[in-house]
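With one protein chain held back, the other chains of the complex are shown just where they sit.
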């Protein structure tokens, strides 16, 4: 088992120290410098802007923005949404990655492309399609209305739109990983008499768990942060169908700029915490070997 | 060591699935509960109302809802919980058409309520249900300029001068912007002798001075006051006063010679209140807007009241000016929409090269 490749991103100590295989010190510093400047302009500055704006009115204003009942209910809805969308997309991602990478069948390219499609669909459209389907004027609208089932402008619609937007993350992460690992280990396990689930849990899962975890983290981050699609299906009812990103927009539109950025910084913090957790787990894992 | 980790991971996955299922059930329960209160609303112990409104009324209805809840408690002994939803007027109307469970709509223009009525959720003669065209308060379009009015802006014709930057939202996506547009159009028509090509030329020059077209009225206000872009903001009167209140002495209001009587109307969504049994409270809610208390709250939030006694009290706040009306001067919303804002209308012509 020791020979099995773990997620290349996790275990390996990579930075090569053999001098003839790297650039000169100057070139290295220049490249690192350029990267830092680029990252600063594109990613770090917006982050700093969010934090700076959120503390413009001080700590107490910051805290009261976060403990506001509407903010709390938005947080609750955001967490519920992520808790439903992420596991479902994870199960799908694992299943479809298994099918795509362990077997050959026709239409595989098409299937993979269709999985990617939600990345490319405009968030506006991803909300719109559920309105067209479940809205009162939509294809299923009259039926739903007759049975008094609420989908859009209620939690199910928000969950569906979030699932659509975060659909590809886990599958996208797993497919190339499982592709590169091939089928050897699983076939060996089968020839030793292991059955389906056992093969998966004892052989495949250990191989893919870091990729899986990483995909889930991204999926979760995006699920909590999605704005455009959710905005179309939410109905914006205060304290009821507002998620955190929508709550931010509301605050921003009420001239409560610091409060808006304070809530935004909370989302950012959630993202950073998960990313840090991931990197700690990775380094612990690589020490285990 | 490794084996243990796998086991943990497996348990983690199982736990995640259980949590998911539980939370899914939990959220369903939540939904059932809220629809139940809607149905049992016939016995007026606790009623929930949903008011779907447009962007600038946030402060108004936050205050008004409290006042109405007290009034309702006194009158019937029951409690009413009013939920608010705000957004662009058109987008909000669409949400109601698509099934958002609004009991009442309070939107920026009659056209949007007409659109809901066209799909059957509101009766077509809704505008006769309440006094004054079902418009309990009005507003108009004014200019917000920077302190000291450095560009010397007094009237609409100052807006087309070189070097003046005008901020207005996009009439295609914002109800308020349509009032802005029609006010400017009305001014140009009157001063240029009702000559349409010249009027269109005026509008072209005006929009040449517009550097940003935000999608909504609040977005434009933010661009003007927070990003400090532009010399003049075309805004609802109430928005302009609110900006003054929030930002104090950095701005002043300029009232043009001609503007438009902006009538943001209200209506009960018949289909939803009949289904939920909330008609009585919904109608009472809108009627309360016309009472002395309701009008007072409207005036305090810088909407022009209809009730004479309140109007007199706030006389100094609202300047007299020459107001065009949508029905008399533009033939109603249907016509105005088709002529100016539909695809190929005058607004599109402004941006079409060579026309």
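Note that the chains are named A and B in the order they appear, and that numbering of residues resets to 1 at the start of each chain.
Here, contacts are C-beta pairs under 8 Å (C-beta built on N, C-alpha and C of every residue); 3 or more make two chains touch, one makes a residue touch a chain.
Methods note: contacts and distances are computed from a predicted model.
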item	value
Choices "cytochrome-c oxidase", "Cation:proton antiporter", "Sulfate transport system permease protein CysT" or "Sugar ABC transporter ATP-binding protein" - which one is the UniProt name of the chain not shown	"Sulfate transport system permease protein CysT"
Candidate in contact with the missing chain, chosen from A:160, A:212 or A:259	A:160
Contact residue for the chain not shown (choose from A:66, A:79, A:128 or A:205)	A:128
For subunit B, the residues touching the chain missing from this view	88, 90-91, 94, 97, 115, 170, 172-173, 210-215, 219, 227-229, 341-343, 348, 351-353
Residue ranges of subunit A at the interface with the undisplayed chain	8-9, 12, 14-16, 18, 20-24, 27-28, 31-32, 34-36, 38-39, 41-47, 49-50, 53, 88, 91-92, 95-96, 98-99, 102-105, 108-125, 128-130, 132-133, 137-139, 160, 163-164, 167, 176-177, 179-180, 182-184, 186-187, 190-191, 195-196, 199-200, 218, 221-222, 224-228, 244-245, 248-249, 252, 260-261, 264, 267-268, 270-272, 275-276, 279
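Note that in this section only the chains that are shown with their structure count from here on.
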item	value
Cα-centroid distance, subunit A relative to subunit B, in whole angstrom	35
Sites on subunit B touched by subunit A in the complex	1-2, 5-6, 9-10, 13, 16-17, 19-20, 23-24, 26-27, 30-31, 34-35, 50, 55, 58-59, 83-87, 95, 97-101, 119, 121, 216, 218-219, 222, 226, 242, 246
Interface residues, subunit A side, partner subunit B - complex	1, 80, 83-84, 86-88, 90-91, 131, 134-138, 141, 145, 148, 150, 152-156, 159, 201-202, 205-206, 209, 235-240, 250, 252-255, 257, 288
